[in-house]
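One chain of protein is taken out of this complex; the other chains stay put.
Here is chain A:
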Amino acid sequence: MTGTGMFGLAEADWGIILLSLRVALVAILFALPLAFAMAWVLARHSFPGKSLLQAVITMPLVLPPVVTGYLLLRWFGTRGALGAPLNEWFGVIFAFRWTGAALAAGVMAFPLLVRPMRLSIENIDRGLEEAARTLGAGRVVAFLTVTLPLLFPGIIAGAVLGFAKALGEFGATITFVSNIPGETQTLSLAIYSLLQTPAGDSAALKLILVSAFLSIAAVIFSEWLQRRFDARRPE
């Protein structure tokens, strides 16, 4: 470790923290709209194969993370069924890149994003949308002005839970994109590496504290946001 920066953290530590935040944020930014669409479909529609879809979405929660990582490697590797065309058409490479870490984090967080959003969509009084329609709002405007604002607490709850999960993801990440310092070594992987070295405990402690701090901060932030957006609160 060289040099000491802000808060007594080395430059390398800052690199790890910023990489972790970037991986988790990108994971959630991409996963959130998809998870919302999925939550919407599950809450509002019934179709054949719905329970199968539900099971597939829940898979990352119940499969050993190593298995999920292995499947990602098979499908999203440079020669994978999805990885090859993505590379060819969009120039997106996942294998052994930070983007792969984000993909792993997003997949692992997905079920945690869907669940609270689905519950809040199911809880919305559809009569409110009907009322909005009779007042001149089309489907889209009714969604944007009534449904979406009422879903904010659920969306925030899902996003924060997913973010915390993405930040701490370990098994699928290390299997899929390995543990490359500066590229795929997020907080969890760095802590793991340090603990593998003799006398690495004290160096790891700093990162462990940072990790705990980030998780707690995310939860507090979400509680604050939810209070802020809770429509039913009295003024």
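Note that a contact is a pair of C-beta atoms (placed from the backbone, for glycine too) under 8 Å apart; a residue touches a chain by one contact, two chains touch by 3 or more; residues count from 1.
The working rule: contacts and distances are computed from a predicted model.
The chain absent from the displayed complex carries the UniProt protein name "Molybdenum ABC transporter ATP-binding protein", chosen from "Putative thiamine transport system permease protein", "NADH-quinone oxidoreductase subunit K", "Glutamyl-tRNA(Gln) amidotransferase subunit A" or "Molybdenum ABC transporter ATP-binding protein". Residue in contact with the omitted chain (choice from A:Ala132, A:Leu167 or A:Leu187): A:Ala132. Which of A:Met117, A:Leu150 or A:Val177 touches the hidden chain is settled by the complete complex: it is A:Leu150.
Only one residue in the set A:Leu53, A:Ala81 or A:Val141 touches the chain that does not appear here, and it is A:Val141. Mapped onto chain A, the footprint of the missing chain covers residues 125, 127-128, 130-138, 141-142, 145-146, 149-150, 229, 231-235.
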